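To keep things clear, I will list the structure first and then write my remarks on it.
Note that one protein chain is taken out, while the other chains of the complex remain in position.
Each chain gets a letter, A, B and C, in the order it is written, and its residues are counted from 1.
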Amino acid sequence: MEMPTVTMQVIPMEHGLLLAAILFIMGMVGVLTRRNLVFILMSLEIMLNATGLAFIVASSHWGQVDGQIMFLMILSLAAAEVAVALGLVLQLFQKRKTLDINVLGEMKG
Amino acid sequence: MYSNLIIDLMQIIMLTISTVVVMMTTAFKRDHGLISGLTVFGLFASLLTFVFIQPVLPLEATQLLIIDEYSLFFSNLIIVGAIGVALLAYPYFQNHNVQNEEFYILLMTATLGAVVLACSNHFVSFLLGMEMMGVSLYAMIAYPVHAAKSAKFPLEAGVKYLILSALTSGITLFGIALVYAYIGTMGFDEIPAALEAAGELGPVFLIGVLMIVAGAAFKLSLVPFHIWTPDVYEGAPVPVTAFLATVSKAAMLAVTLRLLLVSNAIELNVVTTVLTVMAAASIIFGNLLALLQENVKRLFAYSSIAHLGYLLVIIIAAAKIPGTLSVEGVSFYMLAYFVMSLSGFAVISALSNSEKEYDQLADFRGLFWRNSWVSAVLITVLLSLAGIPLTAGFIGKFYIFTTGVESELWFLLTMLIIGSAIGLYYYLRLIYIMLQPAEDDTNDPAAVSLPLGVHAVMAAMTAAIIYLGVYPAPMIDTLQSLASAF
Amino acid sequence: MILVWLITILFAGGIGAWLSEKRNPELPRVIALATILLDLFLVVLMLVAPGVLGLDSASQAELGQTGEWLILSSSEWIPRFGVAFIFGADGLGLLLITLTVFLGLMSLGSAWNEIKERTGFFYFNLLWTLAGVIGVFTALDLFLFFFFWEVMLIPMYFIIAIWGHENKEYAAMKFFIFTQVSGMLMLLAILMLVFFHYQSTGEFTFSYFDLLGTAIPDGFGFWVMLGFFIAFATKLPTVPFHNWLPDAHSQAPTPGSVILAGILLKTGAYGLIRFTIPLFPEVSADFAPTAMLLGVISILYTAKVAFSQNDLKRLIAYTSVSHMGFVMLGVYAWTSQGVQGAVMTMLAHGFSAAALFMLAGGLQHRIHTRQMDKMGGLWGVAPKMGFMAVFFTVAAVGMPGLGNFIGEFLVLLGSFRISIAAASLAAIGMVVAAVYSLIVIQKVFHGENKNNLVVEDLTTVEMICFGLMMIGLLWMGMYPQSMLNMSEPTLRSLGVLFFQ
Partner (left out) sequence: MLDLLWLVPVIPFIGFLILTLTFGKLPQLAAGIVGAGSIGLSFVFAFLAGSSFLGAEISSYSQTLWTWMSVGDLEVGFTLYLDGVSLVMMYVITGIGFLIHVYATGYMSGDPSFARFFSYMNLFVSAMLILVLADNLALLFMGWEGVGLCSYLLIGFWYKDPNNGYCARKAFVMTRVGDAFMAIGLFTLFVSTGTLNIQEAMLEAEAQWVVGSGVATAVTLLLLGGAVGKSAQLPLQTWLPDAMAGPTPISALIHAATMVTAGVYLIARTHVLYLLAPEVQYLVGVIGAITLLMAGFTALTQSDIKKVLAFSTVSQIGYMFLALGVGAWSSAIFHLMTHAFFKALLFLTAGSIILAMHHEQDIFKMGGLRKDLRWSHALFLIGTLGLVAFPGFSGFFSKEEILASAMENHDGGYILYLAGLLGAVMTYLYSFRLYFLVFYGKKTHDGHEVMGLHLQGPLVLLAIGAVFAGFIHIPVEGVFPEMEEHHPSVMAQAAMILLPMLGGLLAWWVFVKGKVDTEKLAGQGFGAKLHRFWFTQWGMDWLYDKIIVTPYTWLAEVNKNDFIDSIYNGSARAVRFCHEVMSETQTGQLRWYAISIAYGLLLLVVLGVLL
């Protein structure tokens, strides 16, 4: 099982990072623009995964495993976050019968 | 060597064990009193381990964590805060008939996360601690979601904190990734060497650095990442607000300062400039926002923005003066702020429970004559926040001025004076309201007899405020020695 | 140590008064009286035999001081920053301490029958304010000084905010913010001074003696001095920093006004004499014309504003600003006559303003208004009060034979040497002072008693207070030398210009 490392190396790190950045920004724009709480959570997942990609790209650039460990951490973080978040989604729907986050605007000033 | 390592990590281990014990006990016997007692006991035991840890310091426990006097100080502070929060939580949730016990588990995990954060010396442990604390907090904030009257607020606050915090976590992580991509290391103390090796670094690296700064700024609620603070403070149950204001801030500050100093990032021109702008904006906007605030929890939120702005002045000063004085100052100010906030929220907590929180300014009218002890505590806190002598807040402000003058930060000092002037107004306004006779005595939240725990928190914190304000020399000596690590 | 005792007794007495209220609401005032009398006793002892009680020759040697310090003691506080408990009193300090304790007694007298609610906390605040003021007059460590500077404000804030009149919230807030903000500027200035001292000597210290003569880098001296100046000028107060005063004085309860006008204002003047000018002699010399101008403007401008007031206490408050203008003028003339005049004005104004506020407060207590257009013809119903009003008004106008004249005369004489224009303009103050003062007598005591006001004449307690202050003013006016002799060594050591 030899990996074709030669072809991997022709992709410069910047390209990988750029891809990660594009994904990250897509996710971020999603967070900023969606009104549905579930979609927002999905966009957050995209952001986190983009981060994970960036770590893996960096990690392979330096030939270290640190970045990949980081990716695992991010995965578990995302899972934990979603677990709590879905609990809140359920509560929101139960109480307000909607997932539109604009109803959550009662505290201000 | 190994045994030393175990002693070194004893606090974290002890906290973990306590968490597991609390969790297991909950599974078998749901008893609010028992669980909260266990929690306090566990936290206390963890706190006491510092006696054993002290002699072996400093020691790097793997690459991830470093236990030195500095981190131990903050860990202790965090655990004390957690004990305080636990003591406040008991009466608060007592009338709350749904399951209360999980709250303490969350509290324990959040505390654990905070301690890890304070000890972290590596981006991995940084992430671990920050998210452990963060995820626990999401749940804690929204915890009384079933409580009848105020249900919508915890939910709203929880969702807001969750989404915004996750957003900034993503930003921070991406920033870390960018930095890592350019220098190839994530250990704090390895960064200077790596930077040296990497030579000239492009804007993408700087963007990474700034994204990390932004993430820290969010947790420290610095302008322009402050906007969540009032809503979350208001919506969260009082004990959790206290946790947010004290433990969460202290842990984040501890690691941020370490990161900035150890990695020499503070010497980057970009970082100091950005920090200066954030400090000035936080001082001015935080105080302005608090000016006519009618909700005391929001008031504390805005004032925390301003106070973190003050703190930033000391951090920025580290760019020009020896880091030791700066660390000493930051530690003192954080300690003072920690004590004041805990005490302040203890007062609000004393007036509240999960059914109804008395956090409107009007609720405080005449408090001085109804319950002079509770209001005397709050007055002390407010005077301390305003930086009046005889209180810890004054010595804290003294540190800001001293470091500010020594590093000649005239602009920030001007902002500081303007901000403090505005700040005086709302602190005094609250004091004034307490001093006025109540319009009617029927609505008297303080008439409820309070459990010993809340009194203990108030008494201990007030004593600390005054002790630190009148005779700070011993504490200063301690801080001086812990700062020598930098 | 006696100075520490002086302060500690007041602190302890305050706490005792507070705690005793639960037992009996009459008790706090008795405790307060006992406390102040005990302090007065110590003060008299110091006046008679300063050496017996506390001249700590060890600390004196340690601080390298000789001569003018009658009492001096020092011990560590925050060694990290070279902050220490240094207390000292020289002739000037002793005079002002005496004034403080004496007027404390007077304000107690005015509170005796007026304060009926929450007496414990009231006397607590009263005694703590006094303690703070004595601290200010005796602290010789700049950190300690600042500490007391702020300590005296908080109880005063409480006094205004709790026992004040209809517009107390605004007044208390204004008072606090003005003094606090200016205080912060002073803190900044103190730290800059300490820092510059550290730069040139490598030693962190807040000791007044060490900081004297600190070399300040070019361009900074003015700003550091300004920090001190603004703090003191706000407290004094001088135009344009005076606006807190009319509100605070008119809204405060009588004992509060007495302490504010009688004592707190003097801390500003004291600060100028003790700190601002000696610490920054060159910059102050350059600044003196501006300061003297501000003094003159204060005298004339506030006299004019006072003239149009209808609120009796507000009017008296503005006249206080006017009189403090003389202090500013005299201090910045920095000649022996000028500064001695300022000192005499401080003492005499302490008495006359305190008495006038007591009268105004007593009137308000009796007829529930401070508006002069609702008064009139009160001489007929309260001749004793009328006599006292005339006496103290006349004293305030600067009638020779009474203390205020000595002050103003010396100030004018001393400043005339330095600036003929300033002194001449200030002399117009003599005329306008007559204009606004006499209008008070006219509106309140003369004329027809249109509203048929029934006013109980002065009580025995009040008569004792006023009598003592009368004697004090006469003493100052007829034999000022006894006070001038006390302050002279101080002024010499501070470098005031003595012509021989």
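Quick note on the criterion: a residue touches a chain if its C-beta (ideal position, glycine included) is under 8 Å from a C-beta of that chain, and two chains touch if they have at least 3 such contacts.
Quick caveat: nothing in here was measured; it's all calculated off a predicted structure.
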Handout entry: Omitted chain - touching chains that are shown
Key = A, B, C
Problem - Among C:406, C:453 or C:473, residue touching the chain not depicted - result: C:406
Completion exercise
The listed residue (B:82, B:141 or B:214) that touches the chain absent from the view is B:214
Problem - Residue of B:13, B:34, B:48 or B:206 touching the missing chain in the full complex - result: B:206
Completion exercise
Note that chain A touches the chain not displayed via residues 28, 31-33, 35, 101-102, 104-109
Completion exercise
Per the touch rule stated above, chain C touches the missing chain via residues 174, 239-240, 242-243, 246, 304-305, 307-309, 335-337, 340, 377, 379-380, 383-384, 387, 390, 394, 398-401, 405-406, 409-410, 412-413, 416-417, 420, 423-424, 427-428, 430-431, 434-435, 438-439, 441-442, 445-448, 478-481, 484, 488, 497-500
Completion exercise
Against the hidden chain, chain B presents residues 159-160, 163-164, 167-168, 171, 203, 206-207, 209-211, 213-214, 218, 223-225, 227-228, 230-231, 269-270, 273-274, 277, 285, 288-289, 291-292, 422
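What we mean here is this: only the chains that are shown with their structure count from here on.
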Practice task
Make each chain a node and each touching pair an edge, then name the shape: line, ring, star, complete, other.
Solution key: line
Problem - Central subunit by CA centre of mass proxy - result: B
Problem - Whole-Å gap separating chain A and chain C, where each centre is the average of the chain's CA atoms - result: 66
Problem - Inter-chain centre distance, chain B versus chain C - centres from mean C-alpha coordinates, in Å - result: 43
Fill in the blank from the handout: chain A and chain B have mean C-alpha positions lying a whole-number Å distance apart equal to 27
Practice task
Give the residues of chain B that touch two or more other chains, as numbers and ranges in rising order.
Solution key: none
Completion exercise
Residue positions on chain B within touch of chain C in the complex are 369, 383, 386, 388-390, 394, 397-398, 401-402, 405-406, 413, 417, 420-421, 424-425, 428-429, 431-432, 435, 471-473, 476-477, 480
Completion exercise
chain B residues touching chain A in their complex are 123-124, 127-128, 131, 135, 138-139, 142, 145, 151-153, 155-160, 162-163, 166-167, 169-170, 173-174, 176-178, 180-181, 184-186, 204, 230-231, 234-235, 293, 298
Practice task
Spell out the residues on chain A that touch chain B in their complex, using ranges where they run on.
Solution key: 13, 17, 20-21, 24, 27-28, 31, 37, 40, 44, 47-48, 50-51, 54-55, 57-59, 61-62, 64, 66-67, 69-70, 73-74, 77, 80-81, 84-85, 87-88, 91-92, 95, 101, 104-109
